[in-house]
Each structure stands twice: as C-alpha cells, then as structure tokens.
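To start, the structure under review is shown below, and the notes come after it.
The complex appears here without one of its protein chains, the remainder shown in place.
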Amino acid sequence: MAQLFEFEKPIVELENKIFELRKFAAEKEIDLSQEISKLEQRLVELKKSTYGNLDSWKRVQIARHSERPNFYDYAPLLFEDFIELKGDRLFADDRAIAGGIALFRGTPVTVVAHVKGKDTKENIQRNFGMPHPEGYRKALRLMDQAEKFQRPILTFIDTPGAACDLAAEERGQGEAIARCLQAMAGYTVPIISTVIGEGGSGGALALGVGNIILMLENTFYSVIAPESCASILWKDPARAKEAASALRFTAQDLLQLGVADDLVKEPLGGAHKNIAQTAEELSQVIAKYLVRLKGELPEALKNKRYEKLKKIGAFSG
Amino acid sequence: MAQLFEFEKPIVELENKIFELRKFAAEKEIDLSQEISKLEQRLVELKKSTYGNLDSWKRVQIARHSERPNFYDYAPLLFEDFIELKGDRLFADDRAIAGGIALFRGTPVTVVAHVKGKDTKENIQRNFGMPHPEGYRKALRLMDQAEKFQRPILTFIDTPGAACDLAAEERGQGEAIARCLQAMAGYTVPIISTVIGEGGSGGALALGVGNIILMLENTFYSVIAPESCASILWKDPARAKEAASALRFTAQDLLQLGVADDLVKEPLGGAHKNIAQTAEELSQVIAKYLVRLKGELPEALKNKRYEKLKKIGAFSG
Amino acid sequence: MFKDIFRKPKYVTIQSVPAPRRIPTDSVVEAPVRKELPDGLWVKCPKCGEVLFNKDLEENLKVCNKCEYHFRISSRERLAMIADQGSFEEWDSDILTSDPLDFPGYQEKITEAQEKAGMPEGALTGKATIEGIPVVLAFNEANFMMGSMGSVVGEKFTRALEKAIELRLPVIIFSTSGGARMQEGILSLYQMAKTSAALNKLASEGLLYISVLLDPTFGGVTASYASLGDINIAEPGALIGFTGPRVIKQTIRQELPPGAQTAEFNQEHGMIDLVVERALMRSVLARLLRYHQEGAKYGSTI
Partner (left out) sequence: MFKDIFRKPKYVTIQSVPAPRRIPTDSVVEAPVRKELPDGLWVKCPKCGEVLFNKDLEENLKVCNKCEYHFRISSRERLAMIADQGSFEEWDSDILTSDPLDFPGYQEKITEAQEKAGMPEGALTGKATIEGIPVVLAFNEANFMMGSMGSVVGEKFTRALEKAIELRLPVIIFSTSGGARMQEGILSLYQMAKTSAALNKLASEGLLYISVLLDPTFGGVTASYASLGDINIAEPGALIGFTGPRVIKQTIRQELPPGAQTAEFNQEHGMIDLVVERALMRSVLARLLRYHQEGAKYGSTI
C-alpha cells in the first residue's frame, strides 16, 4: 500500500465513494450516472486544489515519499544504455552515489547521481543516500573522465545531505565536497544538474554546479534541513513546516530566486504516481537544454557557468 | 656503539693495536714511532682494500646500516630551509614519506623522501620506511604542486619496499604507485632522484622517475630484495649474498647498465662515518645536475625524461 | 647566471614547525566566542583554567602562556598580527546585506551582529604586505553571526580572488565559520560553489592560495574554500570539520572520541599541511610567500 499523506485523504475518500456508488448502481441496475458524474467533477477539482498549489511542507513530504522514484528508476527510462562504473580508485565504492556512462538519445554522457535506498536494507547499504568522501571522490573521478573525453555530464541530486559521522570526518568530507565544487567549475563540457528528490545542503551542492540547474516540480534544495532550521531558530524541530516556508527552498522558489533554470512537470500527486510520465518529461527538458549547450564552445561553457555562479547572491552596494 | 660488520673487524683490531702501542710507548717512554708508522701504513692499505672494492653484499649491509643517515639527517645540511608539508588530503599523513618545500642553494624546490626510523619506536611510526598508499598519494600531491608552481623536484629514495599488508592492499597500493610513475613521467619541471640507502622495488621506483638518477656509492636499487630472490631461485634465503651479486643492483652496476646517471662519493666505510661530508658531496652533485636541467625548456624536460625511460631495457630485434 | 645555485648554505638548520600541542577537550568548542575576553582585568583560560591577566594575554598574542590555548580573536586583531603595519588596503567595505528571503528575524540578527563585531558584515578583504611581500588577504569574522557565509561574504571573497588574479598576487584566506548562513537559504549555499569556482580560476592562473583554518571552521566553509589551499595551515587545537560534534551526536547518536576534529586530528588524517602556533604564523606565511614569488621560480633565476 502506497504511503498516503494526510492532505491526500479527502481525495482517496472521494475516490472510494465513487467506486462504491458505481458498484451499487451496477448491482441494483439503477442509473446513478448523473450523481457519479458530479462526484467525478468534484474529484478533478479536489485534486487540482490539493495538488495544484502545494505548500512548501507538502512538497517536502512528496520529495521524501518512500516510493519517490530514485535514479535507478529513471535510468532505464532515460537512457538507451547505462554502464555503471564504480569506485574512487582510492578507498571504496560508495553506494550512496552511482555513476557511469550512459547513452542519452544517442549521445554518450557521463552520469552521476545520489541514490537513496527503497527499503531499510538497501538504505543501510546506501547510507540513506548520504555519501561519504569516497562517494564524492568517485563522482570527481567520473566527471574528470567526462572532461577528458569531452562528454556532457548529467547529475541527479537526491540526498538528505552528506554523511555526518566520524568516518566522514576522518576521511575529509569537507575536502571531498570542496574538490567537486572546484572541479565542476572548471570543466569545459556541458553540465546539467537536476534535483529529483531532496537537495540537502552541501552534500547536494557537490553535484550541483551545472550550467543548467533543473528541479522536478515537487522537490526542494536547501542550505539546511527544515527540521534543523526550526531547531536552531525556535528550539523546536516540530516547527519544521514554518521553517520550510521561511527557507524558500522549493523548486518554484529557486526558479524565482534565479538559481533553478527550469522545472520538470510531475504527474498530479507527485513523480511516484507515474514514473514513466515523469521520466518522459525529464528526458524532454534535459534534451532541450543539452541541445542548447551543445552549441557552445568548450571555453564558453566554462565561462558562462562561472558567470552564472558569480551572479548568485543578494546584496546592496 | 656503532654497528660493526664482520668485514670491518680487522680494521678495528688494527686500530686498537695502534692505540695500545701508542699508549704503551707513552707510558714507558719508549720510541715506537717506526713500528707505529708501519702499522698506520698497513691500516690505510687495509681500509683501502676493505672499503675500496666492496662486493654487492657488503654494499647492501652498509646501505642498511642501522646508523645509515636518513633524509632528516641530510635535510638540515642540504637545505637552508625546509618546510615539511603533510598529508595526502584523502586519508592520512604517512610518516614513511616526508615532503615539503626546501631552499636548495637559494632555489625553492619540492622535496619528497622515504624515511626509515632510527630506532624501534620511530620505525614503528614510519613502518620501517615502507609507505602505504597514502604516502605515495602525499608524494603525488606535493609533486603536482611543484609542477603547478614550476619548482624542481628532488626525491630521495630509501625504502626496503612499499608496505605489504592488508591495509595497503585495501587502499590500492598498486594504484598509488602507478599514479606516481605516470605523473612523474608527465611533469615539465626538473626531477632529480637520488638513492640514499635502500632502493627496494616498486616502492622505491615510485619516487624514481627522475630526469637524473643519482646513487650514493654504497646503495643498491633492485627489482627484488636479495633474500627474496634467493628464496625463489634456490629456496634458500641464506644465499642472499649470491643473489645480491646476480641481481647487479649496486650503484656501480646501475651506472654500467645506464640506469643511474652518476654516483655520489661516500667517506671510506660509508655515509654514516661522516654525514656532513656525504651531504656536501651530495649537495655538489645535485647542484651540478640541477644547473644543467634548469637550462632546459619545460617541454624538453618532459620529453627527455620520456626518451630516457624508453631507452631502458635490453633486447634484440 | 646560476649564481644562486652555487651560493653555499650559510645557515643550516631545519626550521621545523612546532610540535603539535596537547589536544584540547571537547568542551572548548562549546565555549561561546564572546566569553573569551570579558572587560575585566583578567580572564580564565577555558582549557586549563589558569587565571590570566588581560595585559599579559594580549602581549602573548592571546595565547594562554600555561597551556598554549589559542583564544579566538577578531579578524582585525588577526590582521594586525599578520600584515605589515599600515600596509592594509581594505576592499569592498560598502557591500551590505539584503534580506532576499524576508527571513524571520534576520534584519535584527544583522543589526546585533554589526554591533557585536563592529563591522557591517562578516568578511574583511583587502591587499597588504607581509614582510614586504604583497598579498591579498581575506578573513571571516567570528563575531559576526559565527562567521557564517551569506551572499556578502561570498561576494567579497570572490571579488578579492578576482582582484588577486588581476594583480597577480597570492591569496591567504583566514577561515573561521559555522558554515553557510541559513537566513539566505540557497543563496548562501551557492556561495560555496561561487568561492570554489573563483579559487579554481586562481589556481588555473598558477597563483598561490594558502588556507589558514582557525577555531572553529565547519560546514559549508570547510566544504569549500577552507579545504582548497595549495597549503592548508591550522592553529593548534583549532576545531575543524564538516559536521559539528553536537549535530553528529543528535543525528546518528555517535559520540566523537576525544581529540576528534582538532587541527592535529585533521593533520593525522591528511587534511592539514602545517599546524602553526600563532606566534610563528606571520613568519611561516612570509617564508611560504617568498618561495612562491614569481622571482623564486627556477625558470626566472636562470
């Protein structure tokens, strides 16, 4: 049974009511079509009003949905072929990040993505999508390879944040993330970064230095988790909902703030309601921007990415 | 008391005899000067015959002498200043390799060296001069830095070999050494590699891809330790002496084989008999070659190093 | 020609870096920045408990003369200890914070911080000389919202880096920060990318960057410019990490071992080139700058 949010319950109740009415009409051979049609009309409106204008907190919930599609769900739908390449050549293969070479609409691309698990066992293997330094160093290695062979880079962001434990501190979590930022800024190939779920802080940003930054409709990308923000601001993690709104971190917010370049439509209710449809939308938007970027010269790609970064920030004077 | 080799004992016995004779003559006020002078003559000849034409095995013993000067002994004598820089920025600081920036006769240089300990405690810290992958990755980082800032690189080789344990295997000992070889081949700065003690196999070679390869007189540089070679060839590690000769790995052999470019004179009996004198010789030889190399253009340094490597090997056809 | 190389070493000592200090207890990180120097005549050392007279402490560069605990100091104090007197030319002091997210309480926080730090924002940048060598300097200000990085800090640092490229000067950044500033949301986060990108440009120009990591350096600052030095230097005992010990404990219930995240711990784990005590910092920086001056390159001595 799919995870259901509180705010979705009226929809499901109405759906059930329609279902029962139909059943009753069929059993008793009564014509209730007018009644049913009215309810269906109401259902459409209810869905629109429920999903059409989700607040920040609802988007957070959808982005973190237990059935939210992850990179491995999209890969076979986005690519004709994906060869996963493992390891940082230094210490380990971190399963919180996957990467490799894929064929996207006939073009070889390098792909790097956070991966959350789908169940507890997988989540333990993937540390809930929170990479250790070796994950970022694998990403760096694969992106360096893309630069060497002049392949576009597609990154997919989906992490609550970088791993926060002693092991991560010992192996230089800060250094590993910083190297990704620095290296991505210097590449001469097109980079498209897409937030497909949670974009949690520095651990997300490490894959986020794109020429183009895309966000799925129901995602967020934040300097801090709303719970932590509420803890700090009001000493009360339960006020995460307020923090979610204050942080202005939804896809729509980031588009307004000039950080995100475009949004990718999700089916009503979220990507998990129809993965194929989401992948199709995602594919089209990526293709659109990849074509644009492929028209640029290598040095221009690097310079424009730098100029884009330089413009981010708000100050006076 | 200094470690004494079997072959040195006649010298010491003679020295003692002369000492006693002097004492006796002084006490008894007898003129034994003619006798003493004869013995001193014999001592000079004995030293010459003993040290002047050491066989391979004796050189191995001197190179491994417990008081053999290590990099830290030479550094204050070779450099006006040495700032040690630590760490591979990935995992650890390996104390079996030291590196940093030094001022050599007024020129800033990057220095990388194996370091064996002087006693058991230090040897445990430095793993007997046998680096783990993090040691080679520190070397690589510092050499990359030298390339960035166009500083000459001086390496000092003194290791029984790379660390051979599970940790080294887990962290990619082979990869770490291979990266050093590949990177050194590509630098456009002058590299002078000097064997100052033992040059043990791949673990030594990782610092050995110089434009110029120097060897102190009583050192060896080998594909395999003589004991291991004897084990494999004759199932008898005690025949190491024979293996030492078969492997042709002394400084003199390598000069003949065209691998070493020049030798550095040691005091009679070995570097440990007079560290200052050895350092002075070493400084002069390094200076001589550094001046030569500084006359070359960056690309030429790289190309000539490559050509030098390409010529190493013997085959027909 | 080749004159330098034939000059005999006249002064042969290894001017080695001071040995690592004893590792401070975790309680040090908890000491709020402000407690260090109350207005009274004396102050208690937060590490060893020794009572120190302010005057003595100032004379000792705010280092405890008993346990060598390095008190936190302001960016202006640091500047005075590092740069040649009167050589500093400040840049971009007129860039001021806006409140792009209309974030609850941010305006008040900024006003408070300005009063506390006596500066309009948490970054100080400019040009100076150290032992006569020109260099671009940038500082976090710990008294300004824990040295956190928002748009202004990112912008000032980025401009300083670009100016360094223009002037072909080396750069030293003195980091001390809790990380990216929450109140500017995603804009703060991307200052990490922005400063790292500017450092990439500096590096590709072959210019030196020395990162000095001070107590405490965490979060988005560790995960950007602070970790990217050609040479990374830390003060003894400085706490440096990505995630703070309290957050680690809260998040995964893991208690860090004593000494974790100190400068010395970071050095053992390969992240820090040199641990340099405050009294030697200026001279170590000067030596490193000197060895990287364009004239010091071997090509130019020929």
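Order as written gives the chain letters A, B and C; numbering starts at 1 within each chain.
The definition used in the following text is that a residue touches a chain if its C-beta (ideal position, glycine included) is under 8 Å from a C-beta of that chain, and two chains touch if they have at least 3 such contacts.
All of these numbers come straight from a predicted model, not from anything done at the bench.
K.L.:
With touch as defined up top, name the shown chains that contact the chain not shown.
P.N.:
Contacts of the omitted chain with visible chains: A, B.
K.L.:
Which of these touches the unseen chain: B:A26, B:I124 or B:C164?
P.N.:
B:C164
K.L.:
Identify the residue among B:G172, B:G197 or B:G270 that touches the chain left out of the display.
P.N.:
B:G172
K.L.:
One chain isn't shown here. Among A:L39, A:V60, A:L90 or A:M130, which residue touches it?
P.N.:
Of these options, the touching residue for the absent chain is A:L90.
K.L.:
Return the single residue from B:S201, B:T219, B:Q252 or B:S283 that touches the missing chain.
P.N.:
B:S201
K.L.:
Out of B:L43, B:I224 or B:V291, which residue would touch the omitted chain in the full complex?
P.N.:
In the full complex, the listed residue that touches the missing chain is B:I224.
K.L.:
Residue by residue, what part of chain A touches the chain that was omitted?
P.N.:
Residues 72, 75-93, 101, 103-109, 134, 138, 145, 148-152, 189-190, 283, 287, 290-291, 294-295, 298 of chain A touch the chain that is not shown.
K.L.:
What residue numbers in chain B mark contact with the hidden partner chain?
P.N.:
Its contact residues with the unshown chain are 162, 164-166, 168-175, 177-179, 181-186, 201-202, 205-206, 208-209, 221-224, 228-229, 232-233, 246-249, 253-254, 257, 259, 305-306, 309-310, 312-317.
The rule is short, and it goes like this: only the chains that are shown with their structure count from here on.
K.L.:
Count of steps on the shortest touching-chain route from chain A to chain B?
P.N.:
Step count on the best path from chain A to chain B: 1.
K.L.:
Where the centre means the average of the CA atoms, what chain is farthest from chain C?
P.N.:
B
K.L.:
By C-alpha centroids, what is the most central chain here?
P.N.:
C
K.L.:
Which pairing of chains accounts for the highest number of C-beta contacts?
P.N.:
Counting C-beta pairs in contact for each chain pair, the top pair is A-C.
K.L.:
Averaging over Cα atoms per chain, report the distance between chain A and chain B in Å.
P.N.:
55
K.L.:
CA centre of chain A versus CA centre of chain C: separation in Å?
P.N.:
Roughly 34 Å separates the two chain centres.
K.L.:
Which residues belonging to chain B are in contact with no fewer than two other chains?
P.N.:
89-91
K.L.:
Pull out every residue in chain C that's touching 2 or more other chains.
P.N.:
Correct list: 203, 227, 269-271.
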